[in-house]
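The complex appears here minus one protein chain, its other protein chains still in place.
Now for chain A:
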Amino acid sequence: MAFELKEKGNQLYKAGDYASAEEMFSQAIQKNPKEPTFFSNRAITRMKLENWAGVEQDARAAIDLYGAKNPASLKSRYYLAQALLELQRPQEAHEIATEAYQASLAAKNVQSENLSKTVLRAKQQLWAAKEAARVREMNGTLASVERLIEADLQRALDDLQGQLDRGEIGQIGFSEDQKALREDTEKTLQVLRETFAIASKGEVQERVVPDYLIDPITFEIMHDPVITPSGTSFERVAITKYVEQSKADPITRVPMTADDLRPNYALKGVCEEFLEKNGWAVDW
């Protein structure tokens, strides 16, 4: 019975009717609160609905039911890390994603690529938070203006939530307005910071990522670099994908397997240090 509800939920999810899918999964959970897939499916549905607090609860419930050592929990850990990023809790997101990434590699799970990206995004958000704090410290005036703008946003968001709760607007309108408000504020803050940066004659740093930190396959900054027998370093997920298919070193064509890859800790350290100071590099 509960599994029939889940099946209905899956169909609705595939059809793009996320609100009804969520309802089906919720009913399934009421009938059987011990089945992890009900929670993980509701988690991904709530991701679509951008209910991040709900995603966090469901993902945590699924992980508990699976047991954290179970590779089946990796998907839910990915959802959880995503939700934490959206909830502006990058430190927790980073911990969850890094741990899950390691577990995923060990289990050769398909989530490795997603988790690898999430680790990078968490690093970026950590940097952004630190950077914002640093900039604010530098300039008390900027800080108070930013606080006013953010308070403004919060009021507008509360107002919007009120409208939704009273049924004056629908879920779609709510999501769209919420996104627009956030984007507007982000833009205002960016312009404000740039203006202050120019006014304070702060040294403008050129934003360049050194080539040796860039993975030659994805062209992105590396966070888990590995080195081939011929001595070139790549991002682990990217080179593994290639080597599994070609069974050869991409530079020399000498036969090799993924087992021949070794972590490059020195380069990893340099990448980490660079990202700590230059979180923007994730989006480069």
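Annotations
Here is the rule we use: a contact is a pair of C-beta atoms (placed from the backbone, for glycine too) under 8 Å apart; a residue touches a chain by one contact, two chains touch by 3 or more; residues count from 1.
Criterion: contacts and distances are computed from a predicted model.
Missing chain, UniProt protein name: "UBC-like protein", from among "GPI transamidase subunit PIG-U", "ER membrane protein complex subunit 1", "GH11947" or "UBC-like protein". Considering the full assembly, A:Lys241 is the residue among A:Lys8, A:Lys48, A:Arg193 or A:Lys241 that touches the omitted chain.
Along chain A, the points of touch with the absent chain fall at residues 216-220, 232, 238, 241-242, 245-246, 250-251, 253, 284.
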